[in-house]
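Quick one: structure below, then a few questions.
Every protein chain of the complex appears in place save one, which is left out.
What follows is chain A.
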């Protein structure tokens, strides 16, 4: 990655179409997951990032190939944006052996060791300490990689945030703390869970650079992420980005979503990152309606192929149940 961050105009002219396409891809994938969930092809919890795609796409597209990503249980978008193949993600949703976690993780535990995608943490705040360790190992191994640690604002009420932020800052480690602030920790609004609702103030108290960005604007996210990553990679210690976003759907498929006003959701839908950028790019003539339609067709095909592949894939044999359990395998 270049150390020089792109400005908005350059991004609009160059990278924006790819960002838009990736956001549409994530959106369509998750919309299909809703159908598959209703059709009982996907089981368990399913947390969707619909509405928050600008965060996943804007931050992750700014990372270099060697960088690590630690994410949450709302991570389909992060995984797809990072390059975990859609076939492997879909097969994981189906619980198949070809899934990126061999069907042992499911929606909440998408992993890809080759991509250093330590996805899939279903414990709020649980991914933060390991992200500090990855950054420590990278520094000790003289790698100039950055670990992007993505979490929701709810995780900032956990002790693991404060321990990790302190340690990363104390040891001056290359961690990018990415707070995907969708304003609700499950069913609890920001102001009901945090005594200090300006999250950047709390991060900054650990001595790291911290600022807030419009998380519904992928270009703003991308620009901020590039700057933050350049700072971290350059040895500036950890950095904190708060990306103000909103989830259009409930916390999970089980959640009846009774804790917020429908008018509030509608208001936020007005700044849906996908139509917003589409409109801007069409107006500027950077993309055409035909191009967008072509993407939609390609994405639909990719999704259908992923489903077909997942349907056809084998299950892990039950006889392999203890195969990857270290304490079992060591039994003489």
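The rule is short, and it goes like this: a residue touches a chain if its C-beta (ideal position, glycine included) is under 8 Å from a C-beta of that chain, and two chains touch if they have at least 3 such contacts; residues count from 1.
Methods note: contacts and distances are computed from a predicted model.
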Answering from "Pyruvate dehydrogenase E1 component beta subunit", "NAD(P)H-quinone oxidoreductase chain 4", "YifB family Mg chelatase-like AAA ATPase" or "Aspartate carbamoyltransferase": the UniProt protein name of the missing subunit is "Pyruvate dehydrogenase E1 component beta subunit"
Per the whole complex, from A:123, A:201, A:293 or A:312 the residue touching the absent chain is A:123
Of the candidates A:43, A:192, A:269 or A:323, the residue in contact with the absent chain is A:323
Full-complex touch with the removed chain, picking from A:12, A:136 or A:189, is A:136
Of A:31, A:144 or A:163, the residue touching the omitted chain is A:163
Among the options A:109, A:194 or A:260, the absent chain makes contact with A:109
Note that chain A touches the absent chain at residues 68, 70, 101-102, 104-105, 109, 111, 113, 116, 118, 120-123, 126-138, 140-141, 147, 159-160, 163-164, 166-167, 170-171, 316, 322-332
